[in-house]
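A single protein chain has been omitted from the complex, and every remaining protein chain is retained in its original position.
After this line comes chain A, so read on.
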Amino acid sequence: MSFFAKRQTAGGSSSAAAAATAAAAQKPWIEKYRPKTMDDISSQEQTVAVLKKTMESQNLPHLLFYGPPGTGKTSTILALARDIYGPEMIGSRVLELNASDERGIQVIREKVKNFARSTVTHNIGTTNCPPYKIIILDEADSMTSDAQSALRRTMETYSKLTRFCLICNYVTRIIDPLASRCAKFRFRPLEETHSKERLEMICRQEDVKISPEAVLNLIRVSEGDLRKAIMFLQSASRLVGKDAEISVEVIADIAGTVPESVIDDLEACWRTKDYKKIATEVQNVVADGHSAAKVLSQLHGRLLKNDALNSMQKAKIAEVFGDMDKALGDGADEQLQLLNMMTRVSVFAA
């Protein structure tokens, strides 16, 4: 090994080094600041504590991580694997499959089964690594239920040799027999203080100037999704350039939030029963390219704080919102749906 290592350092010209630093600079921050060890993971104290305990006992149950996007599910299992196996062994002991790989029933039967049943030796070299492998099935909720059923027996038969880790957003999409074979861990959306710490750390390291209000806004628009927050931060810093300060407006712009004034106008429309006014307002919203789903969620946020409406009205309006969300999810036309929502709400709100 040393022979190769030597040659590389001797032969590696400055251009290769420069290319490497350029690559590092181009690396997205979400990868660059992905937690490397279990200690780095922020906000999920309980999960991390339990996992650490199980690591000490050298016996890991099957795992099922679930929670909203950007809360550190994938990072946690990767960090866990790195802690257990160390950087050299991780390649041969961990099989990572995600939705971008073909994962039909065929793959489960062949690839996963073959990997699952190969045995591994206890100690290799000096590192003491546990006698099992890990198969990570990322985004497991997009697996067909057939493929999931095919896993059932595999998980049990080879549980001596292999641990499975399923990761998903919606635990309801995992069939019950699988869920009951795993230790479940829920990942909560990040708390504000933790997101703030993390973002400020990145700002310091990357030398980004950002106003404190913008950080708060960033946390608010990302709704506990740290990946989203970091992505927005990086985009914002690229947009404004090295020297300028990132302002609240830039963050709002990138996050695609609908400006408050637009929402105000829409809300004001509820009071009138004037069709023409509503229609022009909706037309403008659609033409400006605002996403109807975003408009809906922001209106919904306003609805709770609106004191002019009584509980009954709010409940009825919420029902209308529910219908619209379903229709949008099915791919209905945004303009017609907005129009429908606005006219129906105006009946209740007037």
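Following the convention adopted for this analysis, a residue touches a chain if its C-beta (ideal position, glycine included) is under 8 Å from a C-beta of that chain, and two chains touch if they have at least 3 such contacts; residues count from 1.
Methods note: contacts and distances are computed from a predicted model.
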item: Listed names "Proteasome subunit beta type-6", "Histidine-containing phosphotransfer protein", "Replication factor C subunit 5" or "Clathrin adaptor, mu subunit", with the criterion being the UniProt name of the chain not displayed; value: "Replication factor C subunit 5"
item: On chain A, residues whose C-beta touches the chain left out of the figure; value: 15-16, 19, 22-23, 25-28, 30-31, 68-70, 98-102, 104, 106, 138-139, 142, 169, 222, 225, 227-228, 231, 234-235, 238-241, 254-256, 273-276, 279, 283, 286-294, 327-337, 339-340, 343-344, 346-347
